[in-house]
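This is the structure I have questions about; it appears just below.
For this depiction, one protein chain was excluded, whereas all remaining protein chains were kept in their positions.
Moving on to subunit A:
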Amino acid sequence: MPEIKVTPLGAGQDVGRSCILVSIAGKNVMLDCGMHMGYNDDRRFPDFSYITQNGRLTDFLDCVIISFVSNGEKKVLLFCGVLSLPYFSEMVGYDGPIYMTHPTKAICPILLEDYRKITVDKKGETNFFTSQMIKDCMKKVVAVHLHQTVQVDEELEIKAYYAGHVLGAAMFQIKVGCESVVYTGDYNMTPDRHLGAAWIDKCRPDLLITESTYATTIRDSKRCRERDFLKKVHETVERGGKVLIPVFALGRAQELCILLETFWERMNLKAPIYFSTGLTEKANHYYKLFITWTNQKIRKTFVQRNMFEFKHIKAFDRAFADNPGPMVVFATPGMLHAGQSLQIFRKWAGNEKNMVIMPGYCVQGTVGHKILSGQRKLEMEGRQILEVKMQVEYMSFSAHADAKGIMQLIRQAEPRNVLLVHGEAKKMEFLKQKIEQEFHVNCYMPANGETTTIFTNPSIPVDISLGLLKRETAIGLLPDAKKPKLMHGTLIMKDNSFRLVSPEQALKELGLAEHQLRFTCRVHIQDPRKEHETVLRVYNHLKGVLKDYSVQHLPDGSITVESILIQATAHSEDQGTKVLLVSWTYQDEELGSYLTSLLKKGLPQSSS
């Protein structure tokens, strides 16, 4: 029985280090290539030795698909599906194609380089990939468009669907013959200010591999949060205060920028908004380029003005922080643990008119976490005590599908099986139960290294010759999708292909002579009359019964019903018994056997 095998190397009942191995109809595909942030040795990479034990990677894998590139937020960095890629392709050694979307391909090297700098230059680690490796790795990348079907080889094809979440995130359909797998990567079913919602058609895959980060959460509408955020900022600015928004370079930062930019435009506000330079500037550049990947509003208004060409948001300079008057500043990093955001925070913390808005999660131990949990006196380096008088606000903007969103996607795609990855086991359990209950499909949640096998029941396409099809449809009624239809033909299995042709053609092709197969049967009838009279009686009887068939009485004393021949002879011993010889070809088996059984019942007592 054909089967699909899925083995998560990372992200199985686990968050981060996304890396899933899929074997479908003899093809091996690796989905994502993430990294675990908890380790500093080789354990942070997925366990590629699982694959390499059987030989070289390139021989084993047909392709690698990267679903998206990370947001740059630390917590979300864990989910990033790309960080191990240079390690994988250059250090472990993989020369096959790597597929990702255009925006992902554009942003990927910047992110990798940034990450490499942090790890190698700052932390001083060795045994890490180099800049050259990143470049070499990127050469193997093939970029795909949305809804473009890419033929990896003759049988394997992949197709990308829009996934929301971050710029360039995509869901991938992997298809071999009529077996298919959809891998969602991270996705978002509710649109936000800069990206749309994930969408997939009713592709009915055999297996849907979905993330389940928020398997047990149903979120409130975004509007309230946005409104609160804007109101806070607006009020502070009106009071003459300064607003600090610590963000990471990609993703949510752009969302908040768009939000503020449109609000400033709408409300005709004049206070300056600044954006700390660096990675963010480059990122904004890509958002500007990939307008087709953004949401409806930005796409529609782009003709007048590209929304990412900010009118109110300018690049930040260190000196601006001391300027008087209200301002809003986006600064990196997002958890106030170092860098520019911390510097500005220290400058502004003393004034109760000012405000800091934390738009995301903060790791324990960071300044961000401390102030969020209500600490008002912070001990900085050098035993300084910083008193925090400014207001501290928390706004969560997350871009993963919640439980409802996951269910909605399953409803849209109508898969035959579902496999959950990228989530905590306990939460997955709940979602699994719900999926099985509501969609009546099997749901799996393998752990890392555990292989799930799914048996598929693929339909096998057979070519039918047009002549045969026309002949057969001409006989019956219109084809009905709901009812199976019986047809006669010869199935030829040759050269890995299936063809259904008419018997004559099959014979011709195979160079065989046609053999006739006839069944003959004798039926004894008690009839004292002469032979030709018996024949006449049989003829009349059959004519009466078989109204729809052509019954003929031939001059040589035989009867034909369609192609069936009936002859009558007197019994050699008993003249009162007549022997009816019924002969038919095997094609007419149905009619022939019916006829014999009819004749065996005897002739009706005729009045004459």
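Just so we're on the same page, contacts are C-beta pairs under 8 Å (C-beta built on N, C-alpha and C of every residue); 3 or more make two chains touch, one makes a residue touch a chain; residues count from 1.
Everything that follows uses one rule, which is that contacts and distances are computed from a predicted model.
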The complex's invisible chain, by UniProt name, from "hydroxymethylglutaryl-CoA lyase", "Integrator complex subunit 4", "Alkyl transferase" or "Cytochrome c oxidase subunit 6C": "Integrator complex subunit 4"
Among A:L9, A:L372 or A:L468, exactly one should touch the missing chain; which is it? A:L372
Out of A:S221, A:N496 or A:Q516, which residue would touch the omitted chain in the full complex? A:S221
Which of A:S131, A:N306 or A:Q412 touches the missing chain? It is A:Q412
Among A:Q53, A:Q151 or A:N268, which residue is in touch with the absent chain? A:N268
Interface with the unshown chain - residue positions in subunit A: 190-191, 193, 196-197, 199-202, 216-228, 230-232, 234, 262, 265-268, 295-297, 372-374, 391-395, 403-404, 407-408, 411-412, 427, 430, 433-434, 438, 473, 478-482
